[in-house]
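The complex appears here without one of its protein chains, the remainder shown in place.
Let's look at subunit A:
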Amino acid sequence: MYVSDIDMLSPRSLQECLYLLENEKASFRLLAGGTDAVVRMKEGKWQHDCWLNLKNIDELKFIAIEKDEIHIGPLTTHQEIISSPLLRDHADVLVQACREVGAAQMQNMGTIGGNIGTASPAGDTIPALFVLGAIIELTSLTGKRHICAEDFFIGPGKTVAFPNEIITKISFKIRGKHDLGIFQKLGPRKAQSISIVNVAISLSMKEGTRECTGGRIAFGSVGPVVLRAKKCEAMLALGELSPDMIANISRVAWKEVMPISDIRASASYRRDMASALLERGLYRLMKRWADDERKPF
């Protein structure tokens, strides 16, 4: 089959798109920014009859706040997330993750829905969505499902979405004044590189102290899906996040991740780096917390 045989339909509304997905006989692939999908097509991995181009569906592009929840449309590009003042205030960890995706060209083309849809264990927005406790909305002609980000991915490139479903919304609670987050990534090159290891951290701090009341840590590229480091998380609230405590937590991360060796890095290097990135991330967060509070600890 030639690439030139693949047709394209560009629905104008979500309803029209869902209808095509359900009723047309052709085999479809959804196309957003194309930065993953077109590469797959060129590699000959995808031989479908028709693209469903989502780019004209304006109702899937939004960043909105409603009461204490933030909603992001799947067609929102990484660049739009980076430049949103709302997200900068309320979802710093996601903004930082999007900054790490590819370079300018990829940030202008690539979308958050596409990053989720690709479901790479190294996808940069995914750990951020884990620590934000994001909910992913799937819509089909017959209804909607809301799935917690952590339950959404079941393996490399595999999600719980059915072929007739589209990601239509990503939502999470806004962060409070004492919440702060960070995203750290190690890649072979500064721009355009796939993560060897990445980590997203979010902490809820107790005012005026170095004590953390709870937090989440999610590692990417160290297992078949992004994983929460629950043992490390449990240690966050044990006492002051002193340099010793941070070093201890990072040592536990070394054991908790389950990386494999592949062309990008060996498993043991990944373990070391997971631990180092977590340690660095926690230090940086504590530094920021101290600066924000303008109180020397």
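Methods note: a residue touches a chain if its C-beta (ideal position, glycine included) is under 8 Å from a C-beta of that chain, and two chains touch if they have at least 3 such contacts; residues count from 1.
Here, contacts and distances are computed from a predicted model.
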Answering from "Tryptophan synthase beta chain", "Nitrate reductase subunit gamma", "Spermidine/putrescine transport system permease protein PotB" or "(2Fe-2S)-binding protein": the UniProt protein name of the missing subunit is "(2Fe-2S)-binding protein"
Touch with the missing chain holds, among A:V3, A:A234 or A:I260, for A:V3
In the whole complex, of A:A26, A:A64 or A:A104, the residue touching the missing chain would be A:A104
The listed residue (A:A26, A:I154 or A:A191) that touches the chain absent from the view is A:A191
Out of A:V38, A:V160 or A:A237, only one touches the absent chain, namely A:V38
Listed in rising order, the subunit A residues that touch the chain left out are 3-8, 10, 31, 34-35, 38-39, 41-42, 51, 53, 55, 79, 102-106, 108-109, 190-192
